[in-house]
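Here the complex is missing a single protein chain, while all its other protein chains stay put.
For clarity, chains are labelled A and B in written order, and residue numbers in each chain start from 1.
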Amino acid sequence: MLNSLFQSRQFGLLVLALIIIVLPFGLQNDFHYDIAIQMGLIAATVVGLNLLVGFAGQISLGHAAFFGVGAYMSAILTGTYGWSPIPVLLFAAVVVGIIAFVVGRPILRLKGHYLSMATLAVGFIIYIIINNERRITGGPDGISVPSLSIFGAELNVFNDYQILGMTLSGTFLWYVLAGVLLLLAVWIAQNIIDSPIGRALRSVHGSEVAARVVGVDTARFKSLVFVISAVYASIMGSFYAHYTGFITPQIASFEHSIVLITMVVLGGMASTLGVILGVVVLKLLPQVLADFQELEMMMFGLILMLTMIFMPKGLLPTLQGLARKYLRKKPEEGV
Amino acid sequence: MSKKIFRRAGFLAATLAAGIFATSVQASDPIKIGSFLSATGPASFLGDPELKTLEMYVEKINADGGVLGRQLQLIHYDDAGDASQARNFASRLVRNDRVDIIIGGSTTGTTMSAAPLIEQARTPFISLAGAIVITEPVKPWVFKTPQSDRMAAERVLGDMQSRGITKVGLISDTGGFGSSGRTQTLEVAANYGIEILADETYGPSDTDMTAQLTRIRNAGVEAVFNFGFGQGPALVTRNYAQLGIDLPFYQSHGVASDRFLELAGTAAEGLRLPASPLLVPDSLDDADPQKAVVQNYKAEYEARWNTQVSTFGAYAYDGLMLAVMAIEQAGSTDREAVRSALENIQGYVGVTGIYNLSPEDHMGLTADSFRILEVKDGQWNLID
Partner (left out) sequence: MLAEFLQYLFTGITIGATYALVALGFTLIYNASHVINFAQGEFLMIGGMATVSLMGMGLPMPIAIILAVILAGILGVALQRLAIAPARQASVVTLIIITIGASIFIRGVAQLVWGKEYHVMPSFGSDQPVRIGGAVMHSQSIWVLLIASILVVLLVLFFTRTLIGKAILATSMNKDAARLVGIRTQLVLMLAFMLSALIGSMAGIAVAPITFTSYDIGIMLGLKGFVAAAMGGLGSGVGAVVGGITLGIVEAMTAGYISSDYKDAVAFSMILLVLFFMPRGMFGSRVVERV
């Protein structure tokens, strides 16, 4: 049910765009930009994952592996074989899409948590392959990735660029790129949510049986969304690899998959802005907690646990609820 | 306020690029030593003693008046063994904290993912990780203190050769340390006339390796070499004894700590490994220049932390001492001066070995710095 002004499509996108434009005034150095860029790329991944978790009610425990396949194909095909980054990125997305389809289609015919188990298995197999095939992937020590180039123009984080008479750092341009990618990701996701498919999906999250009774092929829709969310992960994985310049198998690990899911749930399932907030919080937390040294792990677990106990709907929806209560708003018009 | 924001907006990108934020340093400002280590997580075997060593010696140096009359300030972040965390913390160290030098990177993965950023920021970086790729080919700003894993492989294979062994079984963990060591061993084995007849692996958190060892034994080998660190090699050692294999058994420097002897117990009897002299400080020849340094470090570390000293902590000790020497020789914290002083350090007698760095060699140790030790009656014994 989209009955809140806060969740209306244009409003959310506008808020996000505004934040992305205003944010640089608060960023004091390249380190801050660095974290912001990574947040943008991960947030776009998580927006895709949210389609699956928030709207199709399915859990993927292997999304980091899709992210990793995108990242590693970009690293290997551009680095070792000298392909051009953008075609590689698209090629990787197609490969990941096919993997997701082959796994998702039969599994999603079944009800229950089977997709989570299947993705766990696929994720681990991908991780093990990346970790073991040292000659191709560099093994556990990782592999370096060339910088991104678009139509022959290289975008290196460490270079400066003259654009329209201004000197812009590569980091700043990456910030712009990450911002644009995130807006694009959100825009596409919201279009999917508002499409007939999306409406069918929301019905699925409500009641699968009901959806089937009214003639919605839930399995097909769910596998479609699963493929889309996997493709999101792959594309962002490719960008992430080019941005950081060095990747290790950890980005494809089960732990990373768990982090991605946690971002969705912590921020607020089914709320696109919410999951982005989830990314921001989980990306900042290690930096904030870094000063606590030995206590870091304990505090991280405690914060995660308490947030979910007291805000079971996630950060943003809970805050929105509080805000609404506080403002004593009259009920919004339903959809 | 808003005026200021708009003014900043115009020049924002330019200022970021030019690094105008760099402030001039007062003589009394502390020297900032940045560090990111795997103090927790699966590589805490490495990071924990490294961090303890850095903390302890920064304190000690400060108590003795600091370096160039300035105090040292240690800024440390725990990357928990995660390479992308390491990269982010390195980013924070060079761009936000603006440290003068970085000592850190417990594993090859964390080191390599942080290195491009640190190189670009032109900050001297002393890594504490083993793999040969860190300093070969030479990166201008990257140094390291541990011997490379290739040297460990060479020492072990050399010792096997001297015992007339030609057929060897290799077992390694699939983590970064074991995987890199395995690759190096396979590459150099032929130089010693040694054939690797079996090449098995185990996951870093596996709990039983009898299947792999059975397979190795049945391959008709004359000796077995285990490359790995953490609890894995201790399990391999126990399984080895349990299966009753009585072929010569070698471990890598990854287990060079007294802790390993405790974990492996009597099963470790007779095994050999390459290690720094830290494990046998008292068996060193009195003429050995390292003897005093090694004894000192061991005594101070154990007194301060009430726990056994480990080889890995010594990497951090040598890293810190090299950094201090370089800053003293440079007479300032000017990064290029420190970098160039670092790569010209000759004859520094450290715990790990005697360092002779050069523009072509950013590690500065020879394979001889590894001593071959054997476990006898539950104690380390110096063989070579």
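Please note the rule applied: a contact is a pair of C-beta atoms (placed from the backbone, for glycine too) under 8 Å apart; a residue touches a chain by one contact, two chains touch by 3 or more.
Since the model is a prediction, treat every value here as computed from it, not as a measurement.
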Omitted-chain contact residue, chosen from B:35, B:53, B:148 or B:174: B:174
Full-complex contact with the absent chain, from B:125, B:202 or B:370: B:202
Residue touching the undisplayed chain, where the options are A:150, A:295 or A:322: A:295
Sole residue of A:288, A:305 or A:323 that reaches the chain not shown, by the stated touch rule: A:305
Which of A:17, A:90 or A:117 contacts the chain that the document leaves out: A:117
Subunit B residues touching the omitted chain (full complex): 40-42, 44, 48, 174, 200-203, 205-208, 210-212, 214-215, 218, 230-231, 234-235, 242-244, 259, 262-263, 265
Hidden partner interface residues of subunit A, rising order: 53, 59, 103, 106-107, 110-114, 116-118, 120-122, 124-125, 128-129, 132, 207-210, 254, 258, 261-262, 265-266, 269, 294-310, 312-314
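The rule is simple: only the chains that are shown with their structure count from here on.
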Contact set on subunit A toward subunit B in their complex: 24-25, 29-35, 38, 131-132, 134, 139-142, 144, 158, 160, 166-169, 171-172, 244-248, 250-251, 286-287, 290, 293-294, 296-297
Residues of subunit B touching subunit A in the complex: 5, 8-9, 12-14, 16-17, 21, 39-40, 76-78, 80, 82-85, 87-89, 91-92, 94-96, 108-109, 112-113, 115-117, 120, 131, 133, 174-176, 179-180, 183, 201
